[in-house]
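One protein chain omitted, others in place.
Moving on, here comes chain A:
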Amino acid sequence: MAALEEEFTLSGVPLSAGPDGLLGVEPSDRTDQFLVTHSGRTVILYKVSDQKPLGSWSVKQGQIITCPAVCNFQTGEYIVVHDDRVLRIWNNEDVNLDKVFKATLSAEVCRIHSVQGTEPLVLFKKGAIRGLEALLAEPQQKIETVISDEEIIKWTKIFMVFKHPVLIFITEKHGNYFAYVQMFNSRILSKYTLLPGQEEKSAIQSFAASANRKFISLMSLSSDGCIYETLIPTHPSDREKNQVVVRSLLLKAVVSGDVRNGVALSVLDQDHIAVLGTPLSASKECLSIWNIKFQTLQASKDLLQGTSGQLWYYGENLFMLHGKFLTVIPYKCEVSSLAGALGKLKHSYEPGSHAVPHFVNWETSQEYGLGSQNSEQSRILRTRKVEVSLQPAVSASAQLLLTIKNDTEKHIEVELRKFLAIKQTPEFHTTIGDIVTGLLGRCKAEPSFYPRNCLMQLIQTHVLSYSLCPGLMEVALEKTDVQILQLCLQQFPDIPESVTCACLKIFLSIDDDSLQETDISTESVFDYSDTVRDEKMEEQTEIMENGFNPEEDNSNKEKPQGTTEETTLSPVTPKRAALLRNAVLHSAYSEAFLLPHLKNIPAQHVTLFLQYLYFLYLKCSENATMTLPGIQPPTLNQIMDWICLLLDANFTVVVMIPEAKRLLINLYKFVKAQISVYSELNKIEVSFRELQKLNQEKNNTELYSIEVLELF
């Protein structure tokens, strides 16, 4: 619910506001401070929470301020224009406006707009727009005429859309209204003719606008008291010079058509607008908040002493001239939200809470929430910080990419090491991806170029994935570089099944000698020693267990002994085993996609792999926990799934091979044994169910029961 809070006035001294009221209220670079420009000669800086002025500046007698003072958010200075052409820039320390920086321009200024995140923009009365820096570099530069002679700028506003400023201004000519939208990222000025809606036959009195990423929603309050809305795209589809947009009715008769006091309109958020004027039913002026989504009046406040028909809205405060005083009415809007309905919307100023928990509101993301000015400020600061830290990294990566294109392998390696030593930035992984792509690009161009060490280093940064550098594994497959492949399989979460299969093929087919050669590098040796040590230990424990399990019956005992020969004799060399077991078995896959590729593996290799898997299974079933020793061993489920998959894919082939016969018989026996176990279990289940029934009868809470319950 939207609510207006208790109003307060900003200064005890009546304002010498002219008949037109104030020139403007503009935010300064501090959250709580606002620049108020009188239509005469004075600019006052107010601190709203203290309700008192912090500074006041006046122009000389005879001069007159023609444009509201604004704050340059990039420098913290204030800017004002007097006598249409004279620009003054000063800061908090300056006392006299006569002695501050002065620039006389060649054309009359209409408004200066300044928002967070961009330099101030100067709008001239003839429609031209200049950035402040460019203007100050050459104050007397020629300013072109954009709008026709009889058009007069009625209203202007600036937005930030996609971090770029968008300035909109409305002109009037003989009762017709035109909207100009100036985009600063594309430097396009689009002109729109505002056509009145079907039933609208009245003059526009006040404008307000809000912008999202796609549209500027321009609201106009007409003399018939209704509010009309016009949607103007921020990205014009066709570049025609003059386009037509139609106003459509948004809210009916919110204020009376009586123009005596003037009316004003301000957009508060997506759903709420504030209207200042005389409502139909009353004769007193009042400020009302309307929900435009539900077309309901949310709150209203009578302003008995009359207003100047001007309204400004910044942060959470509405500013207006009430009687002779500048009045501030804080405005609060609780967005009705799902999180609120579930009670998960937290308040920062909850009275009873000890530590305010950080909370995520599902309705407003951190990115574009209607946060208070405070949070907005910190956000901008944060983005700046990120940008700053990003800058060197980006340039360093660009440099590195250049090195990659031309330099020797050795040099690239050195540079890369330097680059990796720099602290990681948020964009680190994409930069690494770019570097890998660069390296691979050169690999493809020069067949002799293969920066193995660089690639290894990059893979070990733990930020790469298959989709970030799809060429990497292909190159490694081409070069049959099993070590890189192993690393990739271990690190990448998203390897397609076809590539996994290709790796598997290589691991199985590569002959032992070359395996011995290639693997003499660092990591796999540890793997090797690990497996050897593990196997020794396993054997020991096995004997121990056998010794301590005398009650195992003989037939069972025979079996493990028979198989221990097989067990101890792993069908593959330890290095290959390390490859298969740690790389392939751990990789993620989905059956449907893996099966067709598994069919392409030659039968001998399938048998070998099956033998190895069976060997692993036997190893697994040796201990009570059903796990394999070693670091990150494959689980029993992984092993069984792979056996199933391999058999699924190649059963017809495997069944024909004599070498596989023994293995298949073993597997068959194993499955048969399992089936018999399960059928026995099924039998037990019946008796268990009976037991359960008995148990349930004991505490029968089925449908209706009466229980005794003691609470403590």
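As a working rule, contacts are C-beta pairs under 8 Å (C-beta built on N, C-alpha and C of every residue); 3 or more make two chains touch, one makes a residue touch a chain; residues count from 1.
Following the convention adopted for this analysis, contacts and distances are computed from a predicted model.
According to UniProt, the chain absent from the figure is "U3 small nucleolar RNA-associated protein 4 homolog isoform X2", selected among "Iron-sulfur cluster assembly enzyme ISCU", "DNA polymerase delta subunit 2", "Ciliary neurotrophic factor receptor subunit alpha" or "U3 small nucleolar RNA-associated protein 4 homolog isoform X2". When the whole complex is considered, the residue among A:Gln295, A:Thr408 or A:Asn695 that touches the unshown chain is A:Gln295. Considering the whole complex, the residue from A:Val95, A:Leu231, A:Leu280 or A:Leu681 that touches the absent chain is A:Leu231.
The chain not shown here touches chain A at positions 1, 212-215, 229, 231, 233, 248-252, 292-293, 295-298, 334, 336, 338, 340-347, 351-354, 357-369, 430, 433-434, 591-592, 595, 648-649, 699-701, 703-712.
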